[in-house]
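My questions all concern the structure below.
For this depiction, one protein chain was excluded, whereas all remaining protein chains were kept in their positions.
Every chain is named by a letter (A and B) in the order it is written, and numbering of its residues begins at 1.
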Amino acid sequence: MNQQGMHFEKLKIASFDFTCCEGCQLQLANNESSLPAFFELLDVHAFREISSEKHDDYDIALVEGSISRSDEIDRLLAIRKQAKILVAFGTCACFGGVNSLKNRIPIEESVVEVYGELQVETLPVRKISDIVQVDISIPGCPVAKEEVERIVVSLVTGSKVNLPKYPVCVECKQQINTCLFDLGEICLGSITRAGCSAVCTSGKTPCLGCRGPAEDINFPAFMEMVRERGLSESDLREKLDFHNAFETYRNDET
Amino acid sequence: MHDLRFTIPRQDLNREAFASSVPDFNLKSDLMKTDMGYKCRITNIVSLTEQEKLFRLRIVDPEERRIFRFKPGQFIMLELPGFGDVPISISSASSNHEFIELCIRKAGHVTSALFRIDTGMHVAIRGPFGSSFPMDEMAGHHALLIAGGLGIAPLRAPLFWINEHRDRFRDVHLLYGAKEPSQLLFSYQFDEWKTISHIRLHTIVEHADAEWKGSTGMITELFRDITIDAKNTYAIVCGPPVMFKFVCSCLDRLGIPMNRMFVSLERRMHCGMGKCCRCMVGSTFTCIDGPVFDYWSVMNLKEAI
Partner (left out) sequence: MIYKVISKSEFRKFIDALVRQNTSFGPRQVDRNTADEPIYQFMPVSSVDDIEFDYTLTTSSAKHFFLPFRDQLSRFSFQNSDFEQHVAYEADPVVLIGLRPCDISALNILDDVLLNGRYPSPYYLAKRKNTFVIGMDHLPLPDCFCKSLAHHTVSTGFNLFCSDIGEKYYLSINSSKAFTYLEEFQTEEPSCEDNCLMTRRRKLISESFRTEVDVTSLPSILDIEFESPVWDKWGAKCLNCGTCAMVCPTCYCYSVDEHFDIDLKGASRNRQLYSCNLVDFAVVAGGHNFRPKNGDRLKYRYYHQHRGFAENANQQICVGCNRCGRACLTGINPKAVINDLRMEKESCMTCVSPSPDRT
């Protein structure tokens, strides 16, 4: 590929999944219209959803899911060693995601709850960056395919990979939605990173913060605002914990 | 129930006369193609340091080349298709209608991409935009040009102008400071400036290396080496924001009137035309009222320095 005299190389890419639903990978395979052009940019090495080839020669590792078993840690470390660029792909990989709900009950209980009497080894859920260095994060539950396409194009062309720094409210207001606070609901849109085109709030579902905190958010003012409106404190906490994305702010708070 | 009497006719701007004409950014009253750039061919690239390159651009279309005229101190928006556009000061002589030169530092997304392209490639420019240094007004006086680091880029156009009209100026001093000797740009032109143009060049570096024989320290220390007739001097200051404060207060102390001290400000820019508001400084926009401001205006603009 040659454009403007610059030579663009295909990305040698491999995808790995840990504890998750693999929904994010499916998102990619869903891209009917642009799929052929998209795969022109990729040299796929291990991508369970799409091809069955497996090689160990890749530059970019898409890591999906969170880490909850010790064998997963070893696998992740091996991936880090091989990959030039490690991408945390999806909310589970970036923040722990829905899986982290498990961390809120004692580990023994959760094993019993999920696996009954079977003895399974399980660790508290951790995000990828707790274990290895992450070069690029693509949050989203599931990831937004337009954003993934844009990031892939950026990687191929050597452009800077940028996520929006502003919160979901910008995109929500751009779609002329009614603010869910006006309808008496708690929405995390004003502290969550945009980029999803406000899909949830456009469908009248409050934002649960799957894309994690926006840049430099004013968390205390947000908490204060929700309290002043007299909305349910427990609902607020549940939403903040849903994807585990506001962990650092929550910890600061107490 | 189709009643065409009530259909609003479409007015197509694309078919109006301006749509087929060449955009002329100097003509500031008519409607024009505000987003259409002049396509340029990169005819030469010189690596000045690891971080800076000098690009020579030639506007491809002869008609566009004819109407492109700029004044020293103005900037253009340089577009690398697919990557974006960035404001860059014009570093060549305003009398040169064959090509323009841009001295670019690798700073981020677009500028890094520019470092990957070769001669023969094409880019687009919009402009020229912004205010300029009052060269005609400066003539007849002493000139004090002060550059820190990349600040030499916007200073090169007024330098060329002074060289071309050297007899109209009295003493010309160029104070130029950089972090290290290797980062002094255009050192290959120093001799020419000194001997042919009779410019008194004073250089200084913050950190000297083994070969450096000149002064070391901050640029403000060069003021000790020069004597100027403050009442008859015009000063131009270009450099990083931190420099302005110190240098301008030095000039102030020397007694140079505030409306004869000029600085070139930098802000984030996306349009160059007073539309995107990204370059707000105080109560104005850097792109249309600046980048060149006199020090009195700068003092009156909030957050300027």
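Going forward, contacts are C-beta pairs under 8 Å (C-beta built on N, C-alpha and C of every residue); 3 or more make two chains touch, one makes a residue touch a chain.
None of these values were measured; they are calculated from a predicted model.
Taking the complete complex into account, B:F83 is the one of B:F55, B:F68 or B:F83 that touches the chain left out. If you put the hidden chain back, the residue from B:H97, B:K179, B:H198 or B:R278 that touches it is B:R278. In the full complex, chain A makes contact with the omitted chain through residues 1-5, 8, 34, 37-38, 40-41, 149-150, 153, 156-157, 159, 165-167, 169-170, 173-174, 176, 178-179, 181-184, 189-191, 214-218, 221-222, 224-225. For chain B, the residues touching the absent chain in the complete assembly are 1-11, 13-14, 18-19, 25, 28-37, 39, 79, 81-85, 107-108, 111, 120-122, 124, 241, 257-259, 266-268, 270-271, 273-278, 280, 283-285, 288-289, 296, 300, 302-303.
Basically, only the chains that are shown with their structure count from here on.
Annotation: 42 Å between the Cα-based centres of chain A and chain B.
If you check the complex, the residues on chain B that touch chain A are 80-83, 108-109, 112-113, 116-118, 120-122.
The touching residues of chain A, when paired with chain B in their complex, are 3-6, 157-160.
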